[in-house]
Structure formats: structure tokens, C-alpha cells
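First up is the structure itself, then whatever we jot down about it.
A single protein chain has been removed from this complex, and every other one stays in its place.
Take a look at chain A:
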Amino acid sequence: MSETPPVIKVRDLVVGFGTQTVLDHLDMDVRPSEILGVVGASGAGKSVLLRTIIGLIPRREGSIEVLGKDLDRVDENERRALERRWGVLFQQGALFSSLTVKQNVQFPMRENLDISQRLMDEMAYAKLELVGLSPRDGEKFPSELSGGMTKRVALARALALDPEIVFLDEPTSGLDPISAGDFDELIRTLQQTLEITVFMVTHDLESLYNACDRIAVLADGKVAAEGTISVMLESQHPWVKMYFQGKRGSSLADRELTQ
């Protein structure tokens, strides 16, 4: 697996705001068709890392390659083509407030594909059903959705064009545990059926155990530890230890072991 080139390759990344340096010479690889869970304390810079990779935040130093393309060297057209190959679920959903749920999901299709309205409708309903919503929710506006529904619609929109990479910023926060579990399963299924690569920021230990292939821990502006869950459980890094072997972490780990 390690011979195949990484889908996302981050080298020596420095990002900051004003006098604050959030990411400090960070290196990271995301391998093809894996689900990478990114964890770290609140404010550690997980969202900033995600937003930097997709090009929303300028970086001070370093290089980022996505799908083999150096983001510094692509022209406008290549960049747009690249953006079509990834989907993003923002931490706050970021749905278009003046479009209905269905129109939100159809928006990327309408812009990028030349398909009939009928197929677009069917695909929008299919994506909504995939993420566990009913077609009846399609006519609602974002302000009429519950928090968890917002996340689902945002995921459906992120998946609208069947991207190769999806970036998820805390997809399961604010969901009830059963829905969160369904969500993890859904992401796993999608990853297996569509062979997509998933970059998932999360605080949810269950997701880390159930959905993620590998975990990267962000601390002090760097990747402090990365590897599978068993690597995490053995890590000596103080924050990683607290996180995975604290009260909530270890009860899950025990359960996992007894199964």
C-alpha cells in the first residue's frame, strides 16, 4: 500500500493568522481509498488544516499536492477540474440558505454535468436516501432542518458528483449516537463501494474505532502521532494517551477488545 502515491501530500506546511501560528511545519499523507480520522484538541487547527488543503486559507510555507497535482502549479482550469473531484462537508453545514434541500444537492450537478432534469431529480433523491433522508425533505429550506439533517444534506451535497475525495469536518457531531453510528457505517459503505478517500475531522471516538483506517493526531501545529487505532493505544504522547486511554476512550477500547 505504501508504494502507491498518496492522494493528499502535505509537506512542511505553515499556516497562521496574525501573530498566531496554527500549523507549524506539518507533514501529512493521505493514502488512496482510506478513511483518515484527524483528531486533536479544540483549536488545534484541524479545520484550518482542512480549509488550507482545499485552498480556502492561504499558507505561509510548504506545499500541498492533491491527486498528484501541486496546488501552486495548477492553472485556473485545472484547479476547477480538481475541485470537481472533491466534496466538502463544512463544520457548520454551509448549505445555501435560499435554495431548497433538493436544489442544494443538485447545485453541483447543474453546474458541472449536462444531464436531464429528470435524472437530476432522481439522483438528488437517491443521494438524499443514501444519507438517510426521505424525498419529502427535499422541498424544505435549510433553516427548517434539524442540526443532524443539516449534516446529512451537507454530506449529500458533498457526494453529489461522486467525488474521489471527501473532506468531512465533524460529520457526526450533533447527531444522536444511533444516527452517528449509521453515519459511520454509511461513510464506510460509500468508501468501499465508491472507493473514495475520506479525510475526516472528528471528535467522536466511536467513529475513530468504527470508521477510520488510520488516525492522525494534531498537536502543537504538527502531526503528533499517526497510525491505526492500536498504534494510538500504545502511543506515549501525553495528549494521545489522555485521549484514547482516558475514561471515555478506555471504556470503548475495552469493549472493542472483548468483542
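Criterion: a contact is a pair of C-beta atoms (placed from the backbone, for glycine too) under 8 Å apart; a residue touches a chain by one contact, two chains touch by 3 or more; residues count from 1.
Simple rule for what comes next: contacts and distances are computed from a predicted model.
Colleague: Name the absent chain as its UniProt record does, using one of the following: "succinate dehydrogenase", "ABC transporter permease", "Ferrous iron transport protein A" or "ComF operon protein 1".
Modeller: When "succinate dehydrogenase", "ABC transporter permease", "Ferrous iron transport protein A" or "ComF operon protein 1" are compared with UniProt, the left-out chain turns out to be "ABC transporter permease".
Colleague: For the chain left off this view, which of A:Asp12, A:Glu111, A:Asp162 or A:Glu234 is in contact with it?
Modeller: Result: among the candidates, A:Asp162 touches the missing chain.
Colleague: Please pick, from A:Ala41, A:Val74 or A:Leu113, the residue that touches the omitted chain in the full complex.
Modeller: From the options A:Ala41, A:Val74 or A:Leu113, the contact with the absent chain belongs to A:Leu113.
Colleague: Among A:Lys46, A:Arg59 or A:Lys127, which residue is in touch with the absent chain?
Modeller: A:Lys127
Colleague: Determine which one of A:Pro32, A:Gly55 or A:Pro135 touches the chain that has been left out.
Modeller: Per the contact definition at the top, the residue touching the missing chain is A:Pro135.
Colleague: So that we can see where the missing chain sits, which residues of chain A does it touch?
Modeller: Those residues of chain A that touch the unshown chain are 96-98, 109, 112-116, 119, 121-123, 125-127, 129-130, 134-136, 138-139, 141-144, 159, 161-162, 189, 192-195.
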